[in-house]
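Only one protein chain is missing from this complex, and each of the others stays in its spot.
Let's look at chain A:
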Amino acid sequence: MNKIVLYLALSSAAIAGDTVPVDGPALARLVQQDCGSCHGLTLKGGLGPDIRPEALAHYEPETLASVILDGIPGTAMPPWRPLLTQAEVEWMVDYLLSGGLE
């Protein structure tokens, strides 16, 4: 994992005034393994679409966060709200947009 990216992502969460600690390595693992079960281990797509930075660049972070939290009804994208906090999802959005997996 790119440590600088992780540091930046953590800082931005801190700036946002979030006091809930976010476990970056655990979330990065979740992105790879569990998002990866549909989007591919390298996130280049599978049953779900490509979610690498180039593919996501034209979305607002808020839009991506709401897709992760509430899913896309009528598709295979499930809501992650039962499992993740707002802060964790914001961390994941930063991570995805910055290509943290690469």
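Throughout what follows, a contact is a pair of C-beta atoms (placed from the backbone, for glycine too) under 8 Å apart; a residue touches a chain by one contact, two chains touch by 3 or more; residues count from 1.
Everything that follows uses one rule, which is that contacts and distances are computed from a predicted model.
**Student:** Mind telling me which option in "FAD binding domain-containing protein", "NADH-quinone oxidoreductase subunit H", "Protein nirF" or "Anti-sigma regulatory factor, serine/threonine protein kinase" is what UniProt lists for the chain we can't see?
**Tutor:** Choosing among "FAD binding domain-containing protein", "NADH-quinone oxidoreductase subunit H", "Protein nirF" or "Anti-sigma regulatory factor, serine/threonine protein kinase", the correct UniProt name is "Protein nirF".
**Student:** By the contact definition given up top, give the residues of chain A that touch the hidden chain.
**Tutor:** That gives, for chain A, the contact residues 33-34, 36-38, 40-42, 44-47, 71, 74, 76, 78-80, 82-83.
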